[in-house]
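Left out: one protein chain. Kept in place: all the others.
Now for chain A:
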Amino acid sequence: MPNTNLKQQTELEHSTQEPNLKGTLVSVSIVGGFLVLSWLAVFGLFLAR
């Protein structure tokens, strides 16, 4: 049984080292997209004037 515990512990450590950050990726992409779109909108205003 010690081996199983060791395996579980290794899996736990592995999962701690590699957290699931898909939501973070999508969230920061939305923020980045908003920054780019707002910049382009005012740049369009500059060109139009």
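Throughout what follows, a contact is a pair of C-beta atoms (placed from the backbone, for glycine too) under 8 Å apart; a residue touches a chain by one contact, two chains touch by 3 or more; residues count from 1.
Methods note: contacts and distances are computed from a predicted model.
Between the listed names "Acetolactate synthase small subunit", "Branched-chain amino acid ABC transporter permease", "Cytochrome c oxidase subunit 1" or "Dihydroorotase", the UniProt record for the complex's undisplayed chain reads "Cytochrome c oxidase subunit 1". The chain not shown here touches chain A at positions 13, 16-17, 19-24, 26-28, 31-32, 34-35, 38-39, 42-43, 45-46, 49.
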